[in-house]
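Every protein chain but one is kept in place in this view of the complex.
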Amino acid sequence: MTTTEAGATASSEQTDCGEHVTHGYHKQKGEHLKRLRRIEGQIRGLQRMVDEDTYCIDILTQVSASTKALQSFALQLLEEHLRHCVADAALKGGDEIDAKVDEATKAIGRLLRT
Amino acid sequence: MTTTEAGATASSEQTDCGEHVTHGYHKQKGEHLKRLRRIEGQIRGLQRMVDEDTYCIDILTQVSASTKALQSFALQLLEEHLRHCVADAALKGGDEIDAKVDEATKAIGRLLRT
Amino acid sequence: MTTTEAGATASSEQTDCGEHVTHGYHKQKGEHLKRLRRIEGQIRGLQRMVDEDTYCIDILTQVSASTKALQSFALQLLEEHLRHCVADAALKGGDEIDAKVDEATKAIGRLLRT
Partner (left out) sequence: MTTTEAGATASSEQTDCGEHVTHGYHKQKGEHLKRLRRIEGQIRGLQRMVDEDTYCIDILTQVSASTKALQSFALQLLEEHLRHCVADAALKGGDEIDAKVDEATKAIGRLLRT
């Protein structure tokens, strides 16, 4: 939101794989931002509900919906990561694939909170 | 979004138990709003990360933190609900307690996504 | 480990609230044991799948089913606990309700793994 132009320019050299811009990522960028703005709206809705003394259970239902939306966003991101970065690492050969799989598994573990 | 004073006034007749204002709820209100504003900041941070092509795994780490913060908020709310509304229903006697416990269990189930 | 008849007899003096036998608990006991035996069967099924080199994804699907069955069992137990023990604590008055709600909330938190 407050991303500076300079930041946006610099990022065009970066990528979701930490090296080059992958087109898959950029194609989805608009959709990701739209999802996140919707989630931001849900969180602001939660503040309004608390402020207006909405019944607890109704607030909890909204929390469940927001959590689900966040998990769904994470899953989409993960899918692109596996398709581009993990697959790229496999093609490159060497130890890269082990590092990438290890990293992805740890991220999934954090999502599962095991 | 822009909770009016009128809204706040009207809500003083409501309550987290759906009937009267319980003081426990109001005491925590400021803390709840603070937590939610912090979560809103995390979601805006996620938008910035996507916009700046941050590495997927770093975005996923931030999603996990936001989900955790939401679950933690839900748990706090649930605790107050059990302490005030469910306990009140038990004191009132009658069928009220069954309805309240059933409702709370369903809310917990949604949080667990079973 | 191998629950003796004596153990079963002794337990009739105990209760799910830590004091007296509540009938709600005993009524559900058979159903709980049936659910748990089904879950035990699922876990043995998982061992068979690993032993027979079943495709990973199919094993993961079975793990999800078992986890869901466990969460569903937990939710049922929690419902009875809220209906009997937490409600009883409310009727007794005093600090008991705070301790019971605190304890139940912590258990829910562990289930959510926040």
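Order as written gives the chain letters A, B and C; numbering starts at 1 within each chain.
By definition in this document, a contact is a pair of C-beta atoms (placed from the backbone, for glycine too) under 8 Å apart; a residue touches a chain by one contact, two chains touch by 3 or more.
Source: prediction; values computed, not measured.
Asks: If you put the missing chain back, which residues of chain C would it touch?
Replies: 1, 3, 7-8, 11-12, 14-18, 21, 25-26, 29, 32-33, 36-37, 39-40, 43-44, 46-48, 50-57, 59-61, 63-64, 66-68, 70-71, 73-74, 77-78, 80-81, 85, 103-104, 107, 110-111, 113
Asks: On chain A, what residues meet the omitted chain?
Replies: 68, 71-72, 74-75, 78-79, 82-83, 86-91, 97-98, 101-102, 104-105, 108-109, 111-112, 114
Everything below uses one rule, namely that only the chains that are shown with their structure count from here on.
Asks: So what's the Cα centroid distance for chain B and chain C, whole Å?
Replies: Centres of chain B and chain C (C-alpha means) sit 26 Å apart.
Asks: Among the residues of chain C, which ones contact at least 2 other chains?
Replies: Residues 114 of chain C each touch two or more of the other chains.
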